[in-house]
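One protein chain is absent from this view; the other protein chains keep their places.
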Amino acid sequence: MFYREAGDFKTSYQEDNQTFPIRFDRYRYYAVLAVGFLVIPFLINDYWANAILLPFLIYAIAAIGLNILTGYCGQVSLGTGGFMAVGAYACYKLMTAMPEVSMFIHVILAGGVTALVGVLFGLPSLRIKGFYLAVATLAAQFFLVWLFNRVPWFYNYSASGQISAPERDVFGILITGPNTQAWATYLFCLIFLTGSAIIARNLTRGKLGRTWMAIRDMDIAAEIIGVNPLRAKLSAFAASSFFVGISGALFFSVYLGAVEVGEAFGINKSFLVLFMVIIGGLGSIFGSFAGAAFLVLLPVALKVVGVDWLGWPTDIVAHLQLIIVGALIVAFLIVEPHGLAQLWRVAKEKLRLWPFPH
Amino acid sequence: MLDIAAGTETQVETLLEVNNIEVIYNHVILVLKGVSLNVPKGGITALLGGNGAGKTTTLKAVSNLLHSERGEVTKGSIVYRGKRVQDLDPAELVKMGVIQVMEGRHCFEHLTVEENLLTGAYTRGDGKAEIQRDLDLVYTYFPRLKERRRSQAGYTSGGEQQMVAMGRALMSRPETILLDEPSMGLAPQLVEEIFGIVKDLNEQEGVSFLLAEQNTNVALRFAHYGYILESGRVVMDGPAADLRENPDVKEFYLGMSEEGRKSFRDVRSYRRRKRWLS
Amino acid sequence: MPEQLLFAIEVTLNGLMAGVLYALVALGFVLIYKASGIFNYAQGVMALFAAMTLVGIMQGQVPFSHLINAVFGTEVHHFGWHVPGVVAILLTVGVMVVLAWMVQQFVMRHLVNQEPIILFMATIGLAYFLEGLSDLMWGSEIKKLDVGLPQGLNAWIDETTFNLFGYGFFIDNLDIVATIIAALLVAALVAFSQYTKQGRAMRAVADDHQAALSVGISLNFIWVLVWSVAGFVALVAGIMWGTKSGVQFSLSLIALKALPVLMLGGFTSIPGAIVGGLIIGVGEKLFEFALGPALGGATENWFAYVLALLFLVFRPQGLFGEKIIERV
Amino acid sequence: DLVFPSLDYRTGPYAANGIPVADAYADYFEMINARDGGIGGVPARVLPCETGYNTEKGVECYEATKSEGSLVYQPYSTGITYQLIPKATADDIPIHSMGYGRTSAKNGKVFSHVFNYPANYWDGASIAIKHILDLNGGDINGKKVALVYHNSAYGKEPIRTLEDLAKKHGYELTLLPVDHPGQEQKSQWLQIRREKPDYVLMWGWGVMNQVAIQEAANIRYPMENFIGIWWSGSENDVLPVGEGAHGYKALALTSPGSDFKVYEDLKKYVYDAGKAAGNGDQMGTVLYNRGLYAAVLAAEAARIAQEIHGTPDITPGMMRDGMEALDITAERLAELGFEGFATPFKVSCENHGGNGMGAVQQWDAQAKTWTLVTDFIVSDADIIDPLIAEDSAAYAAENSIEERCN
Partner (left out) sequence: MLDGSDGYVTEDGRKIGAVVMEMKNITLRFGGVVAIENISFDIREGEIRAIIGPNGAGKSSMLNVISGFYIPQEGEVWFHGAKRPPMKPFEVARQGIARTFQNIALFEGMSVLDNVMTGRLTHMTAGIPAQALWKGRAEAEEVANREVAEKIIDFLEIQHIRKTPVARLPYGLKKRVELARALAAEPRLLLLDEPMAGMNVEEKEDMCRFILDVNDEFGTTIALIEHDMGVVMDLSDRVVVMDYGKKIGDGTPDEVRSNQEVIDAYLGVSHD
């Protein structure tokens, strides 16, 4: 009734390979894009931009990145925080070394640097598997954080060891620094998110995506039918780190503006992004969005309800928040282990059959 | 329906009764659309049908393993010895004497063959000596297992794993065994042996069997009663001897036609089509 | 003996002792992994929760007093009694068993047969939950834990070694106690998992939930059992670390010190946890001793991981872990 | 009303330290409202926001509270402070980072909206060395000083100063970083046991403090030679160690204890009225007093701002002016009920960092109290001022800031 695909026929394989083969979905996608690009920038204020939208957009990019590695290629990584730090520090070094270059280029280059580092730390994945690998990626996490903390070159020998983003622009519009406009930073991140999502989608629906999924589902069989596991895994590490690096660069330069590596890119960050990916749905780009939105909004929502509406003491609310987030994560996994994306899929399937139960 | 074991004309008690059950996976996929069947005490009941007919699902519904596959019985009832067992824990069902040998072996990879067998005796409380006796019994059934008793089950061959799974079930001294495709992947000699064991257990120890099989030929040779399942429904049932003589069964499940057995090389020139399908 | 060598020996000895402390935490991980294939991230928080509960009981704190006071406007904080250590430990063990039961009832039961990563995530959810709960229940201030364990320089060793080498070794009494307890614990746990029916069932569950169910192993029982034992191990670790550094939030972070130990020893091996702990302990201390100054120090955090990683490249299942079965 | 946001951390790894500070801030303004009806007749409103010591939550708190007319931010976290410096400057809202944050913010010519009076980390380093000098009759040539520090931006702050001071006074400095969170410090303390430095300084935070003090006790290091920064010198750090902590020293920004007149008012108007924040069990602790001091300085600045601008309803911008014109005299302190609590200082356009004075306090494990064992000591401006000029100049260059106050 509400959701039909009948009568929506495809006459070529190109059409069948589209991201949104169902017309209804396609229109909805265009509508969301239009709202994101044309409506929200006019409504946005500092609070929405800095407290909700920017973190959402940036975490969504990181989640897409991790989803490629964990959701598509099956390599659980707990080094996301470390890789985000690489993106941030690369961006910082580029920004300060080449002030006149556009931020766009810096952010993309930062992604590229992170991809290289990612490949390096991906090398052991050829031998180490499963949770052993997950724990092994913590080596990247701790080592990178230590390195950025330890070597003054990375923070330009500043006395405090922190890095702060100087003012930089794109086509004359300020993107970093204190004097930015909410809409500008928002749009900048949105462009990166949209680009990341499209690229990630393209990568995952074609040859590379299948290579990754084959490795994820059964690596031995994949190798026997002709997948080079080293290349598959390393390309996943590279692609994943690229996006994670971009998100780290944005996280530092556009969102926070100043970071200290241990605090901003500590192990908690790794877990947070992993949560997003799993709650959203492993192996789903949409899931990365959903997971990021959920984990950015939930604490804020709980805080608004607890502190602003109910007027409870902030610490009790904060403890309850932990309890609720924890319980919700477990509840979600129980209801739908494959995440919000799967929940959405099942809902659609039900709608399609509606009003018949099966 | 007849609650009669083939060959004997005496009325026997129904052990397991499945009444018109429906099973749905993942809340949306309807797999069993009303399946009813009876397993008499001391009988071997075969459940036949093509791929995806729902044999495995039926067995899992009985042994309550559906939950862990995100499936549920939405309609109908399953009664064992007069007791509704749908809401029981699988472990309790094993204690009641119902054990399933799962399709696709499912050995404990990291345990040795012998440890695998011993887990089968988990629910038993009758002492080491008894368990040891049964272990020896299993080894006499499957001498190959004795040779490989110290290897990790994960490294044994497909057929050896099948033996482990079977032996493990026997170790629980069951009253009813749900056997899912026991012959799959076994050498012909071994298939005979396994069914021989089934027959032995049935006749000597009075163990009842519910047997899902693709190898109709063998299954109908050993079973007393058979049900044929197609797309989640029982389409035919009757004493095994009758089924064996049924022309449709002969044609589609036994591969015999009027002219006798066809060579597999000839398949390119003909194709069986079920009368009741298209 | 040359001084440098004496120091190196002292550092090694202390590394061994530190390793035992890591191993105590790692043991809890191993138990649960062995029994259900679950990588239980909440193990660290369980240690925190156990230690907090122990202190709370000993001091007669009213649980959730802060919440109660905020909601009802009351002013309750203490029952006004003090419970002796041994009794409090027993009561805490009881609480950990209840916790295990709840975990089984509300979490694990519903996640039978799911992929390992899903179960792993569930334990992270659990960690958040417990973290919030411990603070809400017992307050977030730093608490002193004193169940009467000795602490500080062991004078006897100091004197003896001084007489022998002219340099007294520093060994902490608490570390010695920890070593003894760890040894007992490991012996008991190995015996349990290798030679009992429950131990075997536990390993079966880890391999295949469905098959375990099908042979009549009650997952629920096994899980309550294992989580209780893991809870007990967490309590032991919590007592040791709590005595050392006070009972407070950071106690949950000791999990991070246990992970490389786990990798190195193998996720499935109880003795592996100890051996891994010793290697990591000595390795990181010696590395810091030898190269730390040159690299600017504070290398311990990452060095443990890198060391474990290097080991894994040669033995992907860790030193004593079960071989990862790769077959088609 | 006058809005004072309070970025608390009553949860997370440093909750134990965040609670007393937050309690004090809330209690003081509660008392001002009850006793004086607010500041200049306008009631003060404390707006708590929980950060959990987490930078992102700090940003969220800032954004959520700034539109309510928040007058001054006290982040109590170096990370959040760094975040807010450019943002708040752009939004024309002042920041007060008391004894933490960016040290070179002392230079008001570059940092128009950031204040870090009365003292900063570099002052702290210098004060500690001065104390050691005093103990040694002014000569510490050839002595060994070790610094045990949290391996983060915060912990590394004093290194430059200590190195420069080492050149000046001829002591030998050993650096011993401890990685977060700092539960395992065996290597560091074995090294201390071996090298027997004459003094050990500590820039620690959270659990690292207790473990360090415990380890020092374990190796029987003479506690009176072990001196922590003011973030390593609260009851939380020494109580868990018990007897072993006896004699441990730490720097102090204010006097410890509750022997001040203001406590009478607090008791009367807040505690006894059942309005105490939190559990109401933190009075007189080191960190509670620090929170009180922060609150009184904020309230004073607000009052001065009202005077300068002639309006009781001040904006954050006016508040900034008030802070820049802050003049804390001994008389004023006494008037406010804080006699002997801290030292007088005066803020100016150039100097946002106060007088750079601190004292040394020592822990008595039997009585479970801290007591000041020195007068307030002033830091060595010769060493620190050039460092501040250098760092703030770099910041000004990086962000193309023009110097003010000319």
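Assorted remarks:
Lettered A, B, C and D in written order, each chain numbered from 1.
We take it that a residue touches a chain if its C-beta (ideal position, glycine included) is under 8 Å from a C-beta of that chain, and two chains touch if they have at least 3 such contacts.
What you see is a predicted model, and the numbers here were worked out from it, not measured in a lab.
Though it is not drawn, the left-out chain touches A, B, C in the full complex. From the options B:Ser36, B:Gln214 or B:Asn246, the residue with contact to the unseen chain in the full assembly is B:Gln214. Which of A:Val227, A:Val244 or A:Ala258 touches the hidden chain is settled by the complete complex: it is A:Val227. Against the chain not shown here, chain B presents residues 25, 29, 48-53, 56, 103-104, 144, 148, 151, 155-160, 162-163, 181, 184-192, 214-217, 252-255, 261, 263-265, 267-268, 271-272. Take chain C: the residues that touch the chain left off the picture are 328. Residues of chain A in touch with the missing chain: 12-14, 17, 199, 202-203, 205-208, 210-211, 213-214, 216-218, 220-229, 235, 239, 283.
The rule is simple: only the chains that are shown with their structure count from here on.
Here C-D and A-C were compared by C-beta pairs in contact; the pair with more is A-C.
Separating the centre of chain A from that of chain C, both taken as means of CA atoms, is a distance of 32 Å. Distance between chain B and chain D, defined via averaged C-alpha coordinates, is recorded as 75 Å. Once the centre of each chain is set as its mean CA position, chain B and chain C turn out to be 45 Å apart. Multi-chain contact residues of chain D (touching two or more other chains): 10-11, 15, 19, 151, 179-180. Residue positions 146, 313, 315, 319, 322 of chain A each touch two or more of the other chains. The touching residues of chain B, counted against chain C in their complex, run 63, 65, 67-69, 89-95, 99-102, 106-111, 115-116, 118-120, 122-123, 152, 154-155, 168-169, 172. Note for the complex: chain A touches chain B at residues 346, 349-350, 353, 358. On the chain D side of its complex with chain C, the touching residues are 10-13, 15-16, 19, 151, 175-181, 183-184, 186-187, 190-191, 193-194, 206-207, 210-211, 214, 217-220, 236, 239-242, 244, 279, 281.
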